[in-house]
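These notes concern the structure reproduced below.
Yeah, one chain of the complex is gone here, protein chain that is, but the others are all in their spots.
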Amino acid sequence: MAEYLIRNGFVYDPVLGIDGDKKDIAVKDGKIVETTALSKPTEINAAGMTVMAAGVDVHAHVAGPKVCVGRNFRPEDKLFNSTPQAGIKRMEGGFSVPTTLRTGYNYARMGYGFVMEAAMPPLFARHVHEEIRDTPIIDEAALPVFGNNWFVLEYLKNKEIENTAAYIAWLLRVTKGFGIKNVNPGGTEAWGWGMNCETVNDVVPYFEITPAEIIRGLIEANEYLGLPHCMHVHGNSLGEPGNYTVTLDTLKQAEGYTAKNDFGRDTVLHHTHLQFHSYGGTSYSSKGFESKSKEVMDYVNKQDNITFDLGVVTLDETTTMTADGPFEHHLSHMNHLKWANVDVELETAAGVVPFIYNPKSYIAGAQWAVGIELGLYAKDMMKTYITTDHPNAGPFTRYPRVIKWLMSRAAREHMLEKELKYGDSIRNTCYIGEIDRELTLFEIAQMTRAGPAKVLGLSHMFGSLRPGCEGDVAIYPYNPEAIDPSRDPELIERAFSTAQYLIKGGEMVVKEGDIVSNGSKRTFWVDCTTSENPQVQRDISEKFKRYYSVTEANYEVSGHHYVPNPYVIEVDASQ
Amino acid sequence: MVPKIKLNLISGRTIQQGVSMEGGKEKPAYRNACGIIEIDPADFKKLGAWRNTNVRVTSTFGSVVVKAIEATQGPHPGLGWIPMGPWANQVINPNTYSTGMPTFKGTPVDVEAASDEEVLDSITLITRAVRGEL
Partner (left out) sequence: MAKLVTDVVCPFCGTLCDDLEVSVTDDGKKILDVYNACAIGAEKFLHSQASDRITRPRMQDEDGNWKDVSYDEAVEYTAKILADAKKPLMYGWSSTNCESQAVGTQIGEVTGAIMDNTATVCHGTTLIAVQDVGIPSCTLGEVVNRADRIVFWGCNPAHAHPRHMSRYSIYPRGFFTGKGQKSRKLVVIDPRCTDTSKLADYHLQIEQGRDYELFDAFRVAFKGEKLPDTVAGIPKKTIYEVAETMKSGRFGIIFFGMGVTQSLSKNHNIDAAISVTRDLNDYSKWSIMPMRGHYNVTGSGEVWGWLHGFPFALDLSRGFARYNPGDTTSNDLLRRDEVDAVFVLGSDPGAHFPFGSVKKIWGLPSVCIDPHITPTSAVCKLHVPVAFVGVETGGCAYRMDNVPIECRKVVEPPEGMLTDEEFLKKVLTRVKELKGA
């Protein structure tokens, strides 16, 4: 394999505490090595450029059934943006729900190397894996959803953590999943009857359990197993004015728990797209709505066992999609656009609705403000991650724009003054106008690589340029000595949109901004061993016999064509 | 003069169509399953033909000989039913009206007795039709 020596770049590596020092980085046999280990490297002159470990995305919807619903039911999303095949690069299309090919290429262009598909319906695991397989370059994994799963609801109602854990371990193995996702706990099962759970104390119809109990039970099962990632929750009442109290109640469920695992993870609850969950007030109008980002962050900043991602609204026309079925139904009644829904037997649901975050409307601008505020109020940037809940709040290709807003007050002022129609109302009802903070490149590196790698339990591989880590290096055309974020914020966005080079797994895949290789992507999954559990085995067989529409033997994802290049993380929870 | 009746033709699946298709479209069973038109007893009366005689079905778009049998899933006076397949597709309305979908259901046809004519098997029907030999 090729050897690379990346010379003279400004290096940012929060794990090693390197903050823009000029350093050489060496890559050999797919890994980062000491520069002394190279014999005949290809040299890359990174002088005047920024060098970081490749990006790690903790939460995006990039592969699987609901993403494909979004693609197929929105031909308009591909209008005027398709690009032809060129060299080894295949045809691309799509904006908010790009094809798998464009998804891989665009992440690579932004210097990303690992992406977590944030919601895998277990019954559709094959579909998720086929799309992951056909997404070039980037390593990926997927989180199966558990928060409305009948096994989990029944076990947790009886406080059977061990059985819950055994079931989870089994499901991760048969679906080739990575960890525990928990979307609108209990509410999506209620949606089976057209209902919802709006607070953590609403009782799930028939199953007689509350969202709070589900959240705690899944945290306990997660730590019982010692999985690499923590319980990853999307709380109840997403998007509702006044929901920040529900959010605080959700976050409080983590109190008293500590992380138990061998992967260097020290938190037990990840709350995703916190922006959608930090609203005050009673309506979406400028008279009825207010940001509660500060109140939420006051709590988060005091905790040491919670992480979150932002979910910043990027003011685009996009496609919303979530396992929060009742929310999407609600949304379709607000914007009267097309609505797709899929309820999945015994497991979950999903809804998809196109959405236009119109900068000329008050509420879209206010939502934008809330997301940015969360990032600016955060104290521990290793626990605060940049996302757009792609494609819900905006496409992932806007991360560079989010970085610009976080790094430059001038860019935010420009939004409030020039781009948003209701800038003044937004200043009055949100905090954004009062905040001076401008994040540094070191903090951005925490939020986009070191931090996400850590919470995913993958810090031994990703997020740092420490020798021994994967040979994943991004080089951006950004000269921190020459660029002043307050004067040239656009240069931030441009630089992070188009990495000059990306080395992925030791191989050059982006060269001078062009895709030059389809890489050798891997699918990560967690194989967790537990002790024999005959009761859970019996329950599984029983449910398949009576309630599933497929047989137990046809449920497991196996076969080379689904996961041709696996990277299996083994966890021993049998003790 | 041979009486002619007008029917509204629809086509679709039948279990015999499915079974015989998997059994081999070149076989007589496929012709027996799909080279037919199901007609309501009331329409048979107007046609003045016996059950199980061959008839010629003609539309603006083409013409085909099939065997007339009594409706198995009737009554449906005024409707003719030819199981989906090459016989129906000789006469259905091919216009898609910019949807891509031919109008397989709802084609006005004339039906007349044609007891001397033969119902061809699917392969003969198609290979002769493409050569303009029908």
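As written, the chains take the letters A and B, and residue 1 is the first residue of each chain.
Please note the rule applied: a contact is a pair of C-beta atoms (placed from the backbone, for glycine too) under 8 Å apart; a residue touches a chain by one contact, two chains touch by 3 or more.
Just so you know, these numbers come straight off a predicted model, no measurement behind them.
Of the candidate positions A:Met91, A:Met334, A:Ile356 or A:Val568, contact with the unshown chain belongs to A:Met91. Of the options A:Val203, A:Val342 or A:Ile483, the residue whose C-beta touches the omitted chain is A:Val342.
Mapped onto chain B, contacts with the missing chain fall at residues 8, 10, 12-15, 17-19, 21-26, 61-62, 71, 73-76, 79, 81, 84-86, 89-90, 92-94, 96-106, 122-123, 125-127, 129-130.
Interface with the hidden chain, as seen from chain A, comprises residues 63, 65, 67-68, 71-75, 77-78, 82-85, 90-94, 97, 99-101, 123-124, 126-127, 130-131, 134, 150, 191-194, 206, 329, 332, 337-346, 349, 352-353, 546-551, 553-554, 558-559, 561-562.
In this text, only the chains that are shown with their structure count from here on.
Look at where the CA atoms of chain A average out and do the same for chain B: the two points lie 57 Å apart.
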